[in-house]
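Yeah, one chain of the complex is gone here, protein chain that is, but the others are all in their spots.
Right after this comes chain A.
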Amino acid sequence: MAEQTASGYIQHHLQNLTFGKTQTGDWGFAHTAQEAKEMGFWAFHVDTLGWSVALGLIFILLFRMAAKKATSGQPGGLQNFVEVMIEFVDTSVKDSFHGRNKLIAPLALTIFVWVFLMNAVDLVPVDWIPQLAILISGDHHIPFRAVSTTDPNATLGMALSVFALIIFYSIKVKGIGGFIGELTLHPFGSKNIAVQILLIPVNFLLEFVTLVAKPISLALRLFGNMYAGELVFILIAVMFGSGLLWLSGLGVALQWAWAVFHILIITLQAFIFMMLTIVYLSMAHEDNH
């Protein structure tokens, strides 16, 4: 990395490993940011997907292992941990969600643990995983981003899934009429039908923005926090590359301080994502708007 400029280093760190259709018409990896952009929509960020699926599998297998051996007797270490997580999520769900839905609690658990794990990769020093990718692939310019939640695709993917669930349960609980009514007859209502008809577009505009803002804010909040955190780590890492001893020393101290602070952020963001999902779905289940 020493031969790179600081901006080159940063840009390299913010570049995903993209797999898609290249200009020549073949499927392959993009080598530059330009190439990745030209692939259009039908391209995949292999690093994002790979890490998120791997971490998801770790979560699933770890919890499945504990669940298989779950006893009501004395719990072992793993079961204890899993039980603590599940009880924590269960309490959060019971506090905010009053309907009856078997999906909500496991959904919240998956979100919390998965997002937390993806965020936690941020604590690994920024160069380690990309360097590992370079070692494995042998390509010195291979871009690789390890933290899936710094990719808006990942956060938006989850947020849109939650959004789909919001719409699904809204329609399931209130019916299509009820759902449309919720979008168009509030917050302004009138007994006079003519006035009501006039108010419908206004209501729809307001409610539609409210509805769409949910997944967008959900996705962008997580993405923004993690992206900013990652960027700060990268900037601190640039200090190491400066070659100045005092700057590198300052970098070590800052790296440590930011990592400690980041432990709070990654947990908090995972928790917020989970909590908001529960709240949004709870709102979707409530009929008395």
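Note that in this section a residue touches a chain if its C-beta (ideal position, glycine included) is under 8 Å from a C-beta of that chain, and two chains touch if they have at least 3 such contacts; residues count from 1.
In the analysis below, contacts and distances are computed from a predicted model.
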{"item": "\"ATP synthase subunit b\", \"Methylphosphonate degradation complex, subunit phnI\", \"L-serine dehydratase\" or \"ABC transporter ATP-binding protein\" - which is the UniProt name of the missing chain", "value": "\"ATP synthase subunit b\""}
{"item": "Touching the absent chain when the full complex is considered, from A:142, A:160, A:231 or A:254", "value": "A:160"}
{"item": "Absent chain, residues of chain A that touch it", "value": "14, 16, 18, 20, 36-37, 39-45, 48-49, 52-53, 56, 59-60, 63-64, 66-68, 70-73, 75, 79, 82-83, 86-87, 90, 102-103, 105-107, 109-110, 114, 148, 151-154, 156-158, 160-161"}
